[in-house]
Structures are given as C-alpha cells and as structure tokens.
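All protein chains of the complex are present and in place, except for one that has been dropped.
Then we have chain A:
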Amino acid sequence: MLTDSLPNENATRKFKEFEYFGSKSDFSYYLLPFRFHNINEQREILVNEIGDFLIVPTGTAELIIERKINPIAYPELYGDLIANFFISEQPIPSLIDVLATRYRTKKSFLDYFTSLHIFVISLRCEHTCHYCQVSRVTSDKSRYDMSKEHIDAGIEMMMQSPNPHVTMEFQGGEALLAFDNIIYAVEKAKEAAIMRKKTVSYVICTNLAPLTEEMLIYFKENNILISTSLDGPDFIHNKNRHKPHSNSYQYAVNGIIKCREELGAENVSALLTTTNLSLQYPEEIVDEYVRLGFKNMFLRPISPYGFATRNEGKNKYVTQEFLEFYKKALKKIIQYNLDGHFIREDYASIILKKMLTPFPVGYVDLQSPAGLINSVIVFNYDGEIYATDESRMLAEMKDFTFKLGTLGINTYEEVFYGKKSLELSEAFLNESLPGCSDCAFQSYCGADPVFNYTTQGDIYGHRPTSSFCQRNMEIMRHLIELMDSDKKIEKIFRTWITGKN
C-alpha cells in the first residue's frame, strides 16, 4: 500500500508543472459553512465554523457564493479560501477531520462541566453603592449570613461536579464581614477536596474595607485570590461606591497595596463597574489603573440590573454611550502599550483569544453554551440555588425565574438536570438562536438567557433590539477594524492574549 506510489526502478522522475497538481479543471467548488459581516465601507469579514477569519474587500462573500472565484483570476484568495476551510473542491473536504478536531478543541471548555461555584456568604455590607440591589446594611447575621448547614450542602454539591478542578468564590454583600463563615467554608472544602480528589481554587470578592492582618495571613496560607472593585479615581469611586462617613476609595487602594505585598500582585485583581458618572471619564479611569500599577483592567459593561430596563429606546441609548466610553478607554490603553507600557483590557483579550487562537475560551458571560449551569452555579445566602449571579439579583426583585432549587432539599440531578435547566438549555446555545445562528461573530460570542429575560421579557431574546447583541457586535467589529487598520495594534493584541510583552 505504502509503496504503491513509489516509482519503479525504471521510472523517470521528470518534474511536473504546478497546474498538474490541482484537483479540478472546471474550477467548480463547494461552500463550507461560513458567515460574513461588514466591517466598514471597504472591508468585510468572513468567519468559518471554527472562528478563523479572513478580512476581505466588500463584495467578496457575494463573489464566493455566486461561484465567481477561481484560482486563475484570484490565485491568492482562492488559496486562502481552500486552506482556511471556507470552500472545498470536494463535497466533503479530505481534511474534514482537522475541522472536527478544531471544533472539538474550541468547545472543550465544556469538557468538565461546572467549575465556578459562587457562595453568597453574607448579604450584609457596610457600603451603599448606588448600583447594588442586593446588599443590606445590617448587623443581623442570623438572617443575612449563609448558615453552616447551607455551606455544608453547597460544598457537597460542589464536590459532585464532574470537574476535577472547581473554584469556590465568596461573594456578598461584603464577604469579609462574614470572615468566620469563610474560614468555616474553606476548611470544610479542603477536607472534602482531599476525600473527593479534587483541587479547589478560592476567590474572595471584597471591597477590602474590613481587611485585617489576620485575614491576610489566612489568604496567604490558603492561596486565596482577591478580587476587588476599583471604579477609577477617588471622585468616581467614592461617588459610585458610597461608604457612609468614610473614604471607600482609600480603603480599596490601601487594601490593594497590602494584598499585593502579602499575596503577590498576580493574586489581586480589580474590576471596574461602569456607571453614568464613569462614562464621562474613560481616560482618567485608565490613567488611574496605570498609576496603581495594574497590568490589566476589565472594562465591564453596564449591568442591566441597575440601568437597563425593558425600555428598548433607553437600552439602546445607554449601550451606545457605553460603547463610546469603551472605545475611548480602549484607545487610551492601546496608546499606553504603543508607548511601551504593558496593560491589557480583559474583555477585549477574551474576545481576541477567541478570534486569534485555536484554543478554547470559557468565559461565563460570553460563551455558548452559556455559562449558566454549564460553568457557573450560585448558592445564595439563604440556601436558594440560582443559575447565575444576575439571577439572584432578579430574585431580590421577587422574580424567581432562574431559581433552580434549594440547598439541602434538592439533589444534584434535580438542580443541574432538572426541568428548569432543560428549559434554559433551549435558549443557551447561540448556534440555534434566531439572529445568532447566521451571525458572523457567533463563534466569538455567547448566549445569555438571563439577560434576555431581564431586558426583553423572554429567555430567547430579540436580536435586533438586544443591547447584549448591540454591545458585543460593535466591540467585535471595532476590534477587527483596529487590527485590520494597524499591524502594530494587532501585535499588541497578541501580547494581551499571551501575557508576554
């Protein structure tokens, strides 16, 4: 078999011309699945089933579909289309297994099922941030702290995850107000992890105001990561994140510095929540992050729970304002990089990794199947189980649509494979959602049934008026336009993906 193709001893080894090696003489070809979208007046993007893309002159998709491309008139494009699995000279390309492997790889973030387990360890807080709907300023621990029974049941459920590596994330309220609860939970989880042969990563989301030396020692001993909030310079942060009779900005900055000293800079991250006030100060916010020595920042989109309503016009306007803010801040961040100072924007980095690498990117807020249930589950302070962090916020507004069960009452199967999960699964794949199924950015984007429900009244959503769609499509289009217009920017984006400067 192998030697079939060998010339015999008398054969000649005369060289043949390039044309001899083509497989078609009639220039016919078949289309493989791909989608396309306008980037601007001159350029459009073609994206194949595995997220590889070509940026081409406007009108190219039409030429391809009308079979007007051939290797004589368009030698380079024709080669690009064949090599990148946009068209094929056979009905089924001979390298279809490559495509299949690539697809499997892209979706392999699903392989181990739920990893992120959020424990709302207490609802109590000493801040009165105006964008927060869930916290209570109270000292009533019995009512607003998670009970030990619920913590136990939450850990038990977490240990049933098929995932060998799970993350236990403590949220609030202000999680550190219930530090005793955190110690109890971490110690319990450590024991359980040994029994169940799992590794557990621990994250505490905190405003850092209640931070003590004792806590820092405990974080260090247990490799606990700290995720805090920093909304920008003091005049923005203090306004957004109001702490009665004190300077919440100073608490955050001091806390960040202490945590970095004790835990190492790589174990402390900060999140930005964009508000109406922040929208006016994109550059100042970036400068503040650079000034504080951050190597990354996360320009988080405005949460729908404070701003967006079911008012289409208003949502569209607010999203438009956010996009302008985002682009200005991104421009400033890129400029820092062009000047030799490495700092990366995390949301762009997540999307760019999906666009530019063959590797899987599981990011709970932008993936398909959606992050809810598949990657994240929330155990609320009162023992109720929700599909996402946003779902429990809806519950605070007395809407229990995304409640999946109760700790200590429902089994793992009832929660993860129950009727509610099944209903949600109908809407958590963008591959099968109207408007997403034929979108060029499908493989970079995600589905968010909770967002759809909150803003549009049903879990499926309506793409033309969806602010999720509006925001993500424009960010993606913008990133592509930036890369296409300037090679230097593409090179910076590579460093954001790899973290190597």
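As a working rule, a contact is a pair of C-beta atoms (placed from the backbone, for glycine too) under 8 Å apart; a residue touches a chain by one contact, two chains touch by 3 or more; residues count from 1.
The rule is simple: contacts and distances are computed from a predicted model.
Student: I notice the complex is incomplete. Of the names "Cell division protein FtsX", "Indolepyruvate oxidoreductase subunit beta family protein", "Plastocyanin-like domain-containing protein" or "His-Xaa-Ser system radical SAM maturase HxsC", which is the UniProt protein name for the chain that's not shown?
Tutor: "His-Xaa-Ser system radical SAM maturase HxsC"
Student: Touching the left-out chain: which of A:83, A:137, A:338 or A:409?
Tutor: Residue touching the chain left out of view: A:83.
Student: Would you mind spotting which of A:65, A:98 or A:217 touches the chain that isn't drawn?
Tutor: A:98
Student: Touching the absent chain: which residues on chain A qualify?
Tutor: Residue positions of chain A that touch the missing chain: 1-3, 5-11, 13, 15-18, 20-23, 52, 71, 76, 79-80, 82-84, 94-95, 97-98, 101-102, 357-359, 491, 494-495, 497-498, 500.
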